[in-house]
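Note that one protein chain is taken out, while the other chains of the complex remain in position.
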Amino acid sequence: MSLFLSQSQPLSEQINTLAFVFQFLAAILVAAGMLGVAALIGQKGRKTKEKDIPYECGKDPIGPQNPRFSVKFYMVAMLFILFDIETIFFFAWAISYQDLLSQGIGALFVILFFLFLLGVGFVYEIQKKSLDWTQRG
Amino acid sequence: MQIGLTHYLTASGILFAIGLAGIILRRDMIIIYMCLEIMLNAANLALVAFSRYNSNLSGQVLVFFVITVAAAEVAVGLALIVALFRVKHSTKAEDITLLKF
Partner (left out) sequence: MNALFVLCSPECFLTLSALFLLLWQAIAKPNYKSVGILVLASYLISGVLLLPFVDNQGIYWNGLYVWDKMAVLWKVFFLITGFLVTYLSLESNSLITKGRAEFYTLPLLTTAGMALLASVRDFILLFVGLEIVTVSFYILVAFQKEFPSALEAGVKYLVIGALASSFLVMGIAFVFGITGSTQFDEVARFAQNNPVSTPLVLGLIFVLVGLGFKASAVPFHVWTPDVYQGASTPITSYLAVGSKAAGFVVLLRVLNLPFYDQSFQKHWIPLIVLMALLSVILGNLAAIPQRNIKRMLGYSSISHGGFLLMGLSAHNTIGCAAVIYYFFAYLVAIFAAFLVVILLEKNQPSGISIKDFNGLYQKNGLLAWSMAFAMISLAGLPPLMGFFGKLMVFLAAWESGQHLLVIVGALCAAAGLYYYIGVVRAMFWAEPETVQRIVLSPATKVLLWILSIGSILLGFYAEPVIKLVGAVLS
């Protein structure tokens, strides 16, 4: 636990302005460096239509050059992200559940209400057929 | 060498700057969203480090909310990109130039 915090020192001594100075020096250096180097070595180059063709063999390509994913994957990813992230609240709740229970049953209702909110979203998704893979995305 | 608050904050500052530079420099909307996530996570790193340092958990509680909000933002952002792609067939920032004076 004392990976970066030495408990022996008082707090006020540990938080020094130096830390922030370092943070900002580093931040400004990196930002300025990236912008500067990009301007310096990023060659504008000559862009011609022929150069941008994926296959420089004289044949003009037909159709889109990069393979595309179906939009359905994005839709499922979007719906997944939300329900996936909500679990972090369950972790925090589960760890402190025993302690909270000693103060009354309220902790249970809080998480049940949260589950109810998620449930409303889930029912809505199903009713709108967003999870139906055969539908056009 | 002991890793101290300075190191965490430096890492967080570098991440923040990378994200900001990415938003300014990159042209693809998806990359821009990734850079926004990097910036939020830089702030998260700073929050967790401070929270441990102050031995006060409320910073970590805020991190939970930031993660959730970031997820919601990305979900909305992805939906916008998908809708925009259907109309414009491009996700490049320079193609989004309809509204200007």
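For clarity, chains are labelled A and B in written order, and residue numbers in each chain start from 1.
By definition in this document, a residue touches a chain if its C-beta (ideal position, glycine included) is under 8 Å from a C-beta of that chain, and two chains touch if they have at least 3 such contacts.
Since this is a predicted model, take the numbers as computed values, not measurements.
Participant: Contact with the hidden chain only, please: which chain B residues?
Facilitator: Considering the whole complex, chain B reaches the absent chain at 16, 19-20, 23, 29, 32-33, 36, 39-40, 42-44, 46-47, 49-51, 53-54, 56, 58-59, 61-62, 65-66, 69, 72-73, 76-77, 80-81, 83-84, 87-88, 96, 98-101.
Participant: Where does chain A touch the missing chain, residue by residue?
Facilitator: On the side of chain A, residues 11, 15, 17, 20, 24, 117, 120, 123-124, 127-128 touch the unshown chain.
Just so we're on the same page, only the chains that are shown with their structure count from here on.
Participant: Nearest whole angstrom, what separates the Cα centre of chain A from the Cα centre of chain B?
Facilitator: Those two chain centres are 7 Å apart.
Participant: What residues of chain B sit close enough to touch chain A in their complex?
Facilitator: Chain B residues touching chain A: 2-10, 12-14, 16-18, 20-21, 24-25, 46, 49, 52-54, 61, 64, 67-68, 71-72, 74-75, 78-79, 81-82, 85-86.
Participant: Sort out for me which residues of chain A touch chain B in the complex.
Facilitator: Against chain B, the touching part of chain A is residues 3-6, 11, 14-15, 18-20, 22-24, 26-28, 30-31, 34-35, 38, 71, 74-75, 77-79, 81-82, 84-86, 88-89, 92.
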